[in-house]
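Left out: one protein chain. Kept in place: all the others.
Entry: chain A
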């Protein structure tokens, strides 16, 4: 009975999305409905998080079929904490949405797509089956196709074609890889794959499959040679959609890498994980340079996703429990702060009437509060000590040094500096300077935009200041990822 908890974070948004189809024309009702349902879902997930942290992983065998034969949903601490973070971001976005979307866009099934996206992301975090992971990827991608093109102006249509094509191609590659893996190990259940790969000690063909899987998830997560598709499609849609994308989609790719390369392909870590470290270094460098290269404030934040996934990949690559703990800490912190930053630059672009940094100046005279929360968000992003970005990066660099990867750790530090510079540029150029008299301040809109961001920043600061409370559980996730036997045994019950 209690194991049914694992399915709730997937089913609640799914049902809510279906109901939202029926009431899409009544805007006030559908808005209220979406806000309440997201809050309910957050509370439910909060309870699951509490339950899992007290009693250990909740494992649901769908339809009472035993583990390798049916689909299993594995709600362990890692997945539940990510689902909880997803819901916090969703909660901020659903309150931001009415202010930033036009009525027509909201009527045109925004809330349905939004709920399906949340359902798909939660499903991808919770599933314990590789093909089921593919299906949840498609659920969230289909919803994201709907969201990215919502509104249908020239830029969106142009960029969404590229986005759909690259994702369709990587999905097909995913299916092909699952077929390869099925022919070698004869199962699609992650725990049983891990067991069988462990029995044969990962032969050459399995390493090749592992690298292929890395390419699939690397495309989803925008890693070094595969990130070219990301920045422009991410700034084409409405800011609230960009925030959901930037916070959730690439992180699902990183989570899949984390799972697959901590449970299944661990026996040839000198080949695979060594590759990751260098790809992480290149991702960091290219992403940070990209963020410095542009004057478009939305594009600066979109490019900042890339060095962040580089940091997380570094944690996966160093392959020790400190590195894993750092990845998880940084993942949580980065999901929240990317959503906050996308919402903030969306607000700035709306209030200033342009997203070109050369045309914005002196906003702090009109919107002091917005300016200072942007300043805090920039500090969190670059990892200044009291905030949450710091602890994640500290653990990651500590992990890298433990694994004797000093050069990559130094590259990481240098890139942090560039990241700080790229977002501070928005603050210095856009907020400082002489007062722009032509702007008529819209205080009410600014307050509406600021509230969801403050909500996100609260969690971000809590995660940094309260590191003493969270660190033990996250360190235990790091140890858990280092010992895949725990996962395999709890799923297969041997």
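To be clear about the criterion, contacts are C-beta pairs under 8 Å (C-beta built on N, C-alpha and C of every residue); 3 or more make two chains touch, one makes a residue touch a chain; residues count from 1.
Basically, contacts and distances are computed from a predicted model.
K.L.:
As a check of understanding, state which of "Phenylacetate-CoA oxygenase subunit PaaC", "CO dehydrogenase/acetyl-CoA synthase delta subunit", "Na(+)/H(+) antiporter subunit C" or "Ubiquinol-cytochrome c reductase iron-sulfur subunit" is the UniProt name of the chain not shown.
P.N.:
Going by its UniProt entry, the chain not pictured is "Na(+)/H(+) antiporter subunit C".
K.L.:
Using the definition of touch stated at the top, determine which of A:16, A:78, A:94 or A:149 touches the missing chain.
P.N.:
Answering carefully, the residue with contact to the hidden chain is A:149.
K.L.:
Among the options A:104, A:176, A:203 or A:483, which residue touches the chain absent from this view?
P.N.:
Checking the options A:104, A:176, A:203 or A:483, the one contacting the hidden chain is A:176.
K.L.:
Which candidate, A:19, A:39 or A:164, sits in contact with the chain we can't see?
P.N.:
Answering carefully, the residue with contact to the hidden chain is A:164.
K.L.:
So that we can see where the missing chain sits, which residues of chain A does it touch?
P.N.:
These residues of chain A touch the chain that is not shown: 131, 134-135, 138, 142, 145, 149, 152-155, 157-161, 164-165, 168-169, 171-173, 175-176, 178-180, 182-183, 188, 232, 294-296, 299, 355-356.
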